[in-house]
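There's a structure below that I have some questions on.
For this view, one protein chain was removed and the others were kept in their places.
Entry: chain A
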Amino acid sequence: MAHGHEHVSNTKRIWQVFGLLSVITTVEVALGIIKPEVLHTNTILSMNLLNWIFIILTVVKAYYIVWAFMHMEGEKASLRWAVVGTVIFLILYLVFILLVEGDYIYGVFANSTIKWNF
């Protein structure tokens, strides 16, 4: 194996990551079913706390899948940036544009003199 990284067995870490991902998923599902009043009605930056928690936990999960399972942690920094940097930048850009536009169109419908939903 003329490869850069060592090939010792990583089984222990794999199971640890699996445990972590399971715990996060369980927390997400529990919150999704209970929908605690405090989290659901209070908002920060026009998104409610519950959704913030869901999105942050999702990103944490994604990090562990990419870093541990896809073994990104063992790759060179150049590969990491080429893949993750590109994706994150383009997704943030796309999401920003589309959500702002969607919200604007909502406003146009809501303030128009035409009743469209009856």
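The definition used in the following text is that a contact is a pair of C-beta atoms (placed from the backbone, for glycine too) under 8 Å apart; a residue touches a chain by one contact, two chains touch by 3 or more; residues count from 1.
The definition used in the following text is that contacts and distances are computed from a predicted model.
UniProt records the chain missing from this view under the protein name "Cytochrome c oxidase subunit 3", selected from "YeeE/YedE family protein", "Integral membrane protein", "Serine/threonine-protein kinase RsbT" or "Cytochrome c oxidase subunit 3".
Along chain A, the points of touch with the absent chain fall at residues 1-4, 7, 9-11, 14-15, 18, 21-22, 25-26, 28-29, 32-33, 35, 40-41, 51, 54-55, 58, 61-62, 65-66, 68-71, 75-76, 78-79, 82-83, 86-87, 90-91, 94-95, 98-99, 101-103, 105-106, 109-110, 115-118.
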